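Heads up, one of the protein chains got dropped from this complex, but the rest are sitting where they should.
All chains are identified by letter, namely A and B, in their written order; residue positions are counted from 1 within each chain.
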Amino acid sequence: MKKEIPILLGIITGILWYGEFFIAGMFQENQKLFFANGLKIAGVVGVAVGVYSVARQNYYKIKYNNERYYAILRVAMIFLMIFLGVISGTSSGTPFSSMFMNVYVPFQATVFSLLAFYIASAAYRSFKAKSVESGVLLVASIIVMLSKIPLGGEIWSQIPVIGEWIMDSPSSAGRRAIIFGGYLGSITMMIRIFFGLERSHLSE
Amino acid sequence: MKKILEKLKKIDRRIIYLLVFLSIIIPLLPGFDFLIFPVSPTKETKQIFDEIEGLNEGDAVFIDWAFDPSSKAELLPMFEAFFKHCLKKKVKVFIYYASINGINLGKESVKNITAMEEFNWAREGIHYINMEYVPIAADIRIFNMDVDFKGTYKKEGKIFEGVETLRDIKYMIGLSGSAYHFTHVDMQIRFNYKFGIAVTGVMGPDFVPYLQTGQITGMANGLRGAAEYERLVSDKYERNYYGSATKGMSSLTFSHLVIFGFVIVGNIVYYMDKRKRG
Partner (left out) sequence: MDLKAVLDNIFLNDVFVTWVPVLATIMIMSFLYRDNPLYKIGENIFIGVSLGYGWILSWEYIIDPFFIMPVNDMFVEFHMSDITNILWFLLALTMFFRFSRKKAWVANYYFAFLFGYMAGYYIPIAIQNIMLQSTSIMTDLDKGSFFETTKWIVLVFGTFAALIYFFFSKPHKGLLGKTARTGIVVLMIFFGAAFGSTVMGRVSLFIDRALLLVDHPVQSLVCTLAVIIFLIIYFRFFKKDDKTAEEDFI
């Protein structure tokens, strides 16, 4: 009951969808929509789960944590957004959309833009030719960087061509090997799920 | 000498940050326009452009918007250039938001573009449509290729005339900064749709093998790809469609030069330090 029936359910679903690949018209059109509807409804519950876990976390933060003022600010912002959304709707040109464009967007974009500084710092501190392999890495990345900036082609017209050669052959070869590994690994994993050997997604 | 080496080894990170900051912001200040070099389009970006150029009036294009403001810097300029190109060609544009955090960003930029004098003839529901968000995974959406297109997205409009299923879409483009579009790429062999991508710089090299197998038709890589696209559209229609991507190219150049400087100085310091220790 706890594991056997779910595994059986998984195997049956797996076989059905495996068959779908080989047998044309195995699912009627509306049967395909059956799965889509299922996922849509699951999305509803997913939102509820998210709301519940956020509420639980913030409740404990406000109650016990010494950084409670930040948690209060966070919750106040949640309520402000909900208030604006309920009062004025979400289409563009409303206060809700203005909050999104002028508060959410700059904050998120700036948080991620800090990475520009960190990567420069990383380039200075750890990007060193310590061995042959890391030397190759360094040279390849410098050529690719040069081919990406417009100045590269101005310095020497062949730099973009060499950059393209690197991207198209050795780099693509390395990526292909990783792709093969990825597909083979996921096939093994999927076959284990398919036969009910893999149980890590099920809890006791 | 020893002192300088010691200082360089323990340089304050904030000096590095400041140099990067200046190298990005100075080329953007007024009066530094002479630093803008023209970008030459690569074959991947040109592929997307040629696909759209090859369409007829009234053909359907599907934009799969799967990014949120965190990668807006690289993908929004590409979206703007691409959308303008589509409107220029008078193809129907379906914009679907696979990321719920991108919806308002997308609607605002669509609104800004259609408010321009040149494109103010475009009407939502006739020439383009915002299909908003539907909570189904990409794989399910593709498996539903042969079912009612309107019904899947619960939308109505004149734009759906002649577009019964996903198969009637002539070209699909995915904009994303994550691994989201690998599903589309994997399933391309089975369903044979034409699929192009615009990805962030980080993801670019990951998609190259798929370009070679033909699973992807065209790729615009990061800000550089967007600048190339802006140039392609501007050259073709002989008007100024240059946007923020082209503006940013000078900063891109100079910040890269500064980063080269860091790499070189870092290596010199490393070797001198190594020789000193023996």
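What we mean here is this: contacts are C-beta pairs under 8 Å (C-beta built on N, C-alpha and C of every residue); 3 or more make two chains touch, one makes a residue touch a chain.
Values in this document were obtained by computation on a predicted structure and should not be read as measured data.
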item	value
Touching the absent chain when the full complex is considered, from B:166, B:223 or B:269	B:223
Touch residues of subunit A, complete complex, unshown partner	2-3, 5-7, 9-18, 20-22, 34-35, 37-38, 40-54, 70-71, 73-82, 84-88, 90, 93, 95-96, 98-100, 102-119, 121, 123, 127, 132-134, 136-145, 148-149, 165-181, 183-184, 186-187, 190-191, 193-194, 201-204
Residue numbers in subunit B that touch the chain omitted from display	10, 12-14, 17, 20-21, 24-25, 28-29, 70-74, 100-101, 103-104, 132-135, 139, 143, 154, 186-187, 189-190, 200-202, 204-206, 209, 212-215, 221-224, 244, 247-248, 251-252, 255-256, 259
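By definition in this document, only the chains that are shown with their structure count from here on.
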item	value
Inter-chain centre distance, subunit A versus subunit B - centres from mean C-alpha coordinates, in Å	17
In the complex with subunit B, residue positions of subunit A that touch it	21, 29-30, 32-33, 35-36, 39-40, 42-44, 46, 90-93, 97, 100-101, 104-105, 108-109, 111-113, 116-117, 119-121, 123-125, 127-130, 138, 142, 145-146, 148-151, 153-154, 160, 164, 167-168, 171-172, 175-176, 179
Subunit B residues within the subunit A interface of the complex	11, 13, 16-17, 19-21, 24, 37-40, 42-43, 68-73, 104-105, 107-108, 111, 134-137, 140-141, 143-144, 146-148, 151-152, 190, 201, 205-206, 208-209, 212, 222, 224, 249, 252-253, 255-260, 262-263, 265-267, 270
